[in-house]
Structures are given as structure tokens and as C-alpha cells.
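The complex appears here minus one protein chain, its other protein chains still in place.
This part shows chain A:
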Amino acid sequence: MATNPAHNKEILIFLLSSIGLIVLPHVYHLHWGVFGYFCFLLAWRFVGIWKPERLPTFPVILLLIVSGMAILYVQHRGFLGRDGGTSLFVIALGLKLMEIKTERDLYLINYLAFIVAASQFLYEQSILMAAYILFVTCVLLAVLVYINSYVAQTSVALKKAAVIIAQAVPMAIVVFILFPRVEAPRWLLFNDDHQAKMGLSDSMEPGSITDLGMSDELVFRVKFAGAIPPAKQRYWRGPVLTQTNGKKWTQASDLSYQKYLDKLTYMGTPYQYTLLMEPQEKNWVFALDMPADYPKPLERNANYQLLTSDNLDKRSEFKLVSYPTYNTGYLTKTEFKDARHLPGEPSENIKQLVAQLHGFDSPPDVFINQLLNHFREEDFHYTLTPPLMEENPIETFLFETRYGFCSHYASAFVYLMRVANIPARVVTGYQGGEWNAVGNFLEIKQADAHAWAEVWLDKQGWVRFDPTAAIAPERIEKNIDIARLVPGGLISYAAPSAGAQATFDFLKKARQLWSNVDYNWQRWVINYNNTNQASFLSSFGIADFKTMVYWMMGIVGIITAILSLFLLYRRPKPTDPVLIVYNRFLKKIAKAGLTKKPGEGARDFAERIKSKLLSQAATIEQITDAFIDQRYGRNPTGRGLIELNRLIILLKL
């Protein structure tokens, strides 16, 4: 090319814009210092397109390099680990922008940009991000096409790049399925600082779940292999809170009584399901109450909560079996002590209430019913924005405010049980979930976080009671619906009109559809690790590494061969009947080893072959004349075509 593409304004604008697009999502992942540094360099380079004299001189570049290194060191203490490595590449990319001198520099920047684009996947693997990266890759390829085209047009370059990507898709699929997967050792990621994820905490102060009540963030999905439990049984067990100081509820510090626990007996039909957990900070797995079968490395602790020894910082999948009804058997001494612990002497008001509900003079089940009735009949309200209860929260709640959500009810319920000498504890977790009709799975969101109570009853073991259900039975039957859950109207929503309802239904359906796509993406693409690959491939009889590689090379080879043959022999089919007939003549001649060159006219061809096929020279001459007459002549006739055909049939070699 005549001019240096490194000084071509259009190319530079195109390249720099695409690089901006690539680094853009890193705004969520990188430290603002690194991102700001990059943006500064990019902006500088943009100015340099029009004012090249403003670009940094060598000493300034040196200074920039030093400052970039300083930022890297201050932020990450080096460039190891995911964040440090990504920052290094982003800073290097920004610095390289400052010295675009030759065509080679453009290519180098382009390749660097591909690496940065790939680094996005270290942070986010959603289908949207994949689509975005694919788009960005297309733009990067288009820049390469643009640099190498004589008549550069952005739209043409983008189109060509899209075609290239589309052509690469079959290859990518084959390699994705068959390429041997290696699990990255965990130490490779040692420098990661985890983004704090919201979730249930291991302690509870009524009010601490307020935030969760409204969050639409997905926690896990459940796909049932057979029957689906009714809404009333969908309690997903989390931490069990036994200890309290009157305000705050925490887990029991000592769970060593596990070895003394009675044997669990299960009843009813088991539910088999696959749990797909979103990334979590804790190692809790929210199984349906009560989990019976769970794969390694899951473990069930003394409070029947499932824990995993692995980190849950990636989406992970578990195959579980749970029984809706069970009997935990006898109570251990520790449990008995813990579950009756009171932070101090209960007040007169409390004692009076317990006595009034026959807490001291009747069997536990009577008292429980009395208490639930009390919640139902007295003026208790469910609200997500309860008044502040700093001193004696339980007493304030029971006698004064009477506005609260699940934690208030569960803690008050358990406290009153303990006052009546009945062993009880608070269980936290999730309840309900929304059924995705498109993908046939259940979605549990942070909004479904819940707290309920467990009471130990003789011959039944630990039994679940949900005092919140007493005031708001709707909550059990349906997913969270604030307008119904707030009888006091503290949060009021206008009743949706019919039209709005239709829109809402449509949106809901669309959301479910999307959620299903996302689920399958997780299930089949992101979670396609070495174990899943092995089990998937073994269903095709591909058992070991070697066969896998052979298969991959074989299929890639076949695709390459098909594509090359297609490209080699892709010729437009003639539509002119004269040409079709003439091509038969060419075929006949080709048998004698003589082929027409692409740029050779019929007459030239005839002259060439006549000397080789002397016996047929006259016929060849006739055929050629007839062909030229029909194809290029003034008056092509049907008869002439028939004559041409006849001559060609008669031609004997």
C-alpha cells in the first residue's frame, strides 16, 4: 500500500474505538486507577489522531511506563493472579497505543486487544458477555480487514468479519466439545479478591434481612427429576440459629454433638433434583428440607444443613435427594441445653402472655397452636420496613409495634417456646421460589430469603413451624407479593389495570424465557468441565484422552476438507441452455485431456484443440460456429440450439 496505515486517520479511529469497546466492561472489574489510566492514554491517543504533535515524546513515554508500573504495583503488588494479570495487559495495551509507528504496531495492538477481550471471561461468563465479546471480536477482525483492504469501508469490513466468524463457528463448536479440558489449579487464582456477594448471614438480628426482601438477585435454580414439591414444602434449609442474647441470633459454636445424633428416618416420596447454585461467598448449599442423598464433597452438619468443602465462588451443580417428611429422633444433651437457652429472666409481660396461652400448663402442641392463633387473630402485621426495635426487640414487637417480617416472628416464636421450656430454634434459608414454566425449573432469589422456627417434639423430633405463615398464609402459596403482604399498607402498590397486567404477564414470560436460556447456557456451556465432558463424551463411546484427540482432529479435518472443496469448486451454475449444451462438449473434449482455460474464448479454444484432434477438426469447427452463433449471434433460435446439441452428441473422439 502506498501510504503507511499507521498514519491513516480512519484506521486509527476504527482501531481506537474498537479498543475502547473491548476495555469498557472492565470498568466493573478493574480498579478505578488502572481503568482511569487506560482511559487517559486512550483519550490522549484520540487527540493524537488530529494533532500528532501532541503525542508524548520518548521521555514522556518513559514516565508513563513508570507510572503505569507504579499503579500496577500499588494495586496488585505485581502482576500475578487474575486481577494483576488483567491490569498488566490493559496497561500494556494503553501504553502501546502511544507508539503506533508502523503497520506492525497496528497488528500488535490488535492482538493485545484480543487478549484483553478474552480476559473478560475471567470475570464474567454470562451469555450476554459472551455475545458482547463475540461482537467485539467481530469489530477487531473488521479492523484487520480494514487495514488490508484497498477500498476500505467500515460496513464492508464488518460484514466480512462477521462472515469470518460465522465460518469459524462449526470449528469452534467441535473444539469446544472435544478439546481436552484441564482444570486450572486453584493457586493460579490466589490473588483474587472476591467481590462480596449478598446473601444470608450466619447471624440474625431482626432487620438484618430487610435488604434481601426486595433483592431480585438469583441465588440458585432447581430442576426436579420427577415430582415437584408443593409450594408449602419448599423450604430450602440454611444456617440454624440457636444462640441468642435477646437481640442477635447466632449459630451454635459447638457442633461436636453430631456424633450423638439419633438416626434420621425418612418418610414420604423422595424428591430428586439438581441444584444449580450461583456464586456464593459462603459454602452453604440450600437443600430442600430434609436432604437425604448428597454427593461428595457435600456434608450435612449437626443442624442438617448442607455444606461443601469447595469454594462456591463459581456456579456449581449438585444432584440431591430430599424427603419432605422425616423424624430426627431423640434430642442430644447439647441440643437440649442450647435450644432452651434464654439470655436472661423473661419479663413479667412475657410470662403473662405464655401463661395466658397455656404455655405452662398444657402439652407443647397446644401451646404452639395457641401462639399461632395469637399471631393470626391479634393485630400483627407483615412489613418489610418495620420500626426500629433497639431495646428488648422481642418484647417491643410482641406488645407494642406488632409490625415485622419473618425474622421478628421466628425469633419471637422461638423465644416464647423457650420461655415455656420447649426446645426451639430459628432456621434460616429460602422459602418458595418462582416456577419457570419455559425451562421447567424453580428459581430462588434473594427476595425468597426466610426465617422460620423448629420445635423439638417428643416422638417427632425437630418439627418445622412457620409463624410468619400464621399472619400471611399467602406468602406460602405464592411468591412474594408485597402488596398482599402488607395489610397495613405501609408499602402500597396501585392495583394493576388489565392492560398493564397483560404487559406484566408478557414481561414475566419473556423473563422466564431468558432465564431458561441462561440456565441452559450455565448448564451446558459454562459447567462443561472435565467431568461433564467425560460423561458427555462417554455416551458417544469416546472414553479416553487419545480417542478424544483423534475424534477432534478427524472432525476438524473433515470440516476443513469440506470447506476447501466447497471453495475450490464453487462455480455459478450456468442458466443459459446454450452454455449447458456447450459444457457437454467441453466435458467430452476434457476426456481427451484438453480443457478450456477460464479466460479462453470458444474460438481460441477450437483453434487450439483442432491441431490435436485433427480427425474431428471439421465437427469442432461446426460446433464452435454454432455455439458462437447461438450465444453471441444476432438471432439465436431454438433450432440452432437443437442443431448444436445434435453436433455435440455426434462428436466421437
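The rule is simple: a residue touches a chain if its C-beta (ideal position, glycine included) is under 8 Å from a C-beta of that chain, and two chains touch if they have at least 3 such contacts; residues count from 1.
Assume contacts and distances are computed from a predicted model.
Peer 1: Would you mind picking the UniProt name of the chain not drawn here, from "Electron transfer flavoprotein subunit beta", "ATPase associated with various cellular activities AAA_3", "Purine hydroxylase delta subunit apoprotein" or "Polar amino acid transport system permease protein"?
Peer 2: In UniProt, the chain excluded from the picture bears the name "ATPase associated with various cellular activities AAA_3".
Peer 1: Looking at A:K508, A:K587 or A:R603, which makes contact with the chain not pictured?
Peer 2: Residue touching the absent chain, from the options given: A:R603.
Peer 1: Which one touches the absent chain: A:W50, A:F504 or A:Y632?
Peer 2: In the complete complex, the chain left out is touched by residue A:Y632.
Peer 1: Going by the touch rule given at the top, which residues of chain A touch the chain that is not shown?
Peer 2: 150, 574, 576, 579, 597-604, 628-629, 631-634, 636
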